[in-house]
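Read the structure below first, then the notes.
Just one protein chain is left out here, and the rest sit where they should.
Chain naming follows the written order as A, B and C, and within any one chain the residues start at number 1.
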């Protein structure tokens, strides 16, 4: 059945509007420069980035090992996405507001979070989110919700006339959820000092990027919200950093928000509870390993004569020490009391909860007697 | 404080991707042809469109009058947006799925809905949504929710291998809500036979379009979802119709969904509960009246010698008759029993509700005694 | 509706409930510049009920923000603002549209303090008009306070008079935790009351005993307080002395006041518009029965909406509790004991 019998396509059309998007990359897949070395990327800057990326990887490995031996809960490794977290950590200024999702280890370390605190969090202890910059948000599990908080924080900065930005991370899967779009939209119309970084690691658990969205890029989601969008090579820590600098500049110039799509690859399982071999080929993963960010930066450091195998060995040892130390502190942390679950329910203790506190008291007594 | 000290903007950039959008218009603001008369727009087609647009306007006026005299509840007039509803009604095929919002009177009439049913609905009687094509959705009040239903209906059509499309309407305000975006996104990735029509009447109650979204057009929201987008003149019934025909063609060709931004103006208050003079100038409204769709089409009909003042008088009288008749039927409708609120709670009467039915029985008795 | 220019600056005003909300917002925004207001149509339009009228002119668009149409966003942004030292008072236009805010209320607003062991808190208010009886369209008349009361870490507050609206809204804004503040719109323009516009707040964890009595306790909140008070009058004519308690602070729930009333009277009727089952009334009835086991002279009665959908407005009076319904249930407790 032919539906549109009298149809002449394009009749009555005039051109309305055009858009274009850029891609940022400095370091190619073979660690070759594809663009001039940026001014910010001093030797020290490169070395510091590298060190934190390695620390990130060592930490993740250890966390997985802890989980496998029953000493940690479910854990989301950031294997292969270390440049993402570290670039953000490098670019954040002290008084910015950082609104993470749950795979931002590298950024947390640069933000001054203790490794033992992250372990506490994933180990099932609320105290893991107690420390850190007062204005930063804790790890966020309900997908995409954090971006509305970041929009609110950015609005607060603007209302109070402060110069900082709010920086928020989200996964490729997260870009499908309403909160992502609602927040980008308000950032566009209110011209908020908001920087949205998408860790496009190509999967949302088992769902590949192409089944998440029919658009060619996630960066183009910026267009519908009237904010600036850009895509960057997420295995190139400098590209991510450059994009953030430009985004901050836009915010400072009152030009509003930026959406940065960071192209990475999730080399590990989604979390320790996942088995990625059920839904993707080992061939695909093997190919992704060829592009991974640590190796790429290491090659550059070698090329620049900033690195050698001795330094590498020392760094690996230092990182292992730091992580082992954190693990020791984590494992030695005294448990919270059962009653602590009632703490911080409200700013003041509600009198009507006394009864339940008594019930818990009896319960604890029974459990103690029983063991 | 200079934030991005070492920043050379655009360093490391390459061009990634481009987009463009069209605008569709046949009839200019002075009713002049700005493009060739399209094949579908036969004399009969133009006359039928005109007649329904006039009927729509007469109905809306009457509904407002009923509300003002306490004979109807809150009512949303579609004054100035008659081309929107009528183009949709003209373009819908019998077995398409229509998923309306709450301002689609014109479409409903062409869909075969009785005017008295619409009055029942807005008069606070559930039976107003009882009739109509079995597959069509009822009026939808919670903003934007209807578009997820339309996406589901479109998916069902595709799963069942049917040729129809799902057509859904939404306001400009509705495009800010997550459901809008989530649905467009799935329509893009699943290539759904979905046509989304935005009645961009420039206001969401008091919030003007520019405060709803920072993007230059709403059509460009298609880009982030990977669906086709187009903007059309909503005071030109042919432009809207052409856009729908093209969208249907795309669906038939398995090219997926289309977002059509229809540029209209809400000449009336948001609803009878609103007072638009609180938030917009009478000057603005006066200017909008110069572009309104009925006058524009009428001028064309005059130009084409299809119309004269005698015909106009007859049409007005006919429409008034039809509407008056519907009003009479509406006002003469026997009320539903109080017990009817329990009907259709589940397919089968749940035994445990008997107690509450008894309570209602006692209550009704008391009320009867009391009066 | 009597909101007049500069009414907010007067010392003593005759105000309806809606005025009282407006006055409290004016008062607190003037007193505390970290208070901001956001929502749909709350700026230039002053709110579809005019509850926020005058705020934008007085405090500017930076503190009075018309948002895009997105309730998840409104609630989520309020959390973000609260985290940075602001005190957002967000409006959901009607409670029937609050559902997109649930994820943020449940997963974040209510638990930010707990999750960060006090580092980050969420001092926000979410206001919403609710309830039936004004011949509104579909979705504009529901009472779903039970859903919110079940959420840990949230406060739920419902005023039933201008004075309580004024005092409770002030304390809701000043409270360091998230408060859902539900305004019974059927009595928005009900009886006037003289309000001392002096910024005096009311406690957030105490029921209000509106009328003392010794034979039966009538427990209610929101718009139904009117019918409950009427019922008490009718009962008085029958020589039954009814105590009337306005729960007002639904969560945390002040059962102490309710229990000590029922312990004295031995009889209890609970009145609310919301659907009957799995409701706030269920909790009160359960606790009264559990804890006044030996004092109760008759089974607790509940006068409530039905477990159906709120019918469209032609039938809504058959859904809403009336004074006669309350009287009838009260009398039952005397027959059955």
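Here is the rule we go by: a residue touches a chain if its C-beta (ideal position, glycine included) is under 8 Å from a C-beta of that chain, and two chains touch if they have at least 3 such contacts.
Quantities reported herein were computed from a predicted structural model and do not represent experimental measurements.
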Visible chains in contact with the missing one: A, B, C
Selected residue (touches chain absent from view) among A:63, A:87 or A:143: A:143
Touch with the omitted chain, as defined above, among B:105, B:129 or B:235: B:129
Sole contact to the chain not displayed, among A:123, A:152, A:193 or A:226: A:123
Given C:45, C:84, C:114 or C:141, the one touching the chain that is not displayed: C:114
Positions on subunit B contacted by the hidden chain, ascending: 97, 99, 126-127, 129-132, 134-135, 137-138, 141-142, 145, 147-160, 166, 178-179, 182-183, 185-186, 189-190, 343-347, 350-353
Those residues of subunit A which, in the complete complex, touch the missing chain: 73-74, 122-126, 141-144, 173-174, 176-178, 204-207, 211-213, 273-274, 278-279, 335-336, 338, 340-342, 345, 353, 356, 359-360, 362-364, 366-367, 370
Contact set of subunit C toward the excluded chain (per top definition): 72, 96-97, 99-100, 102-103, 106-107, 110-111, 114-115, 138-139, 144, 146-147, 149-150, 152-153, 251, 253, 275, 277-283, 285-286, 289-291, 293, 296, 298-302, 307-309, 336
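Please note the rule applied: only the chains that are shown with their structure count from here on.
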Pair with more cross-chain C-beta pairs in contact, given B-C and A-C: A-C
Chain of greatest Cα-centre distance to subunit C: A
Whole-Å gap between the CA centroids of subunit A and subunit C: 40
Subunit C, residues touching no fewer than two other chains: 68, 70, 72-73, 100
Per-residue overlap in subunit B, given as positions that touch at least 2 other chains: 176-178, 211-213
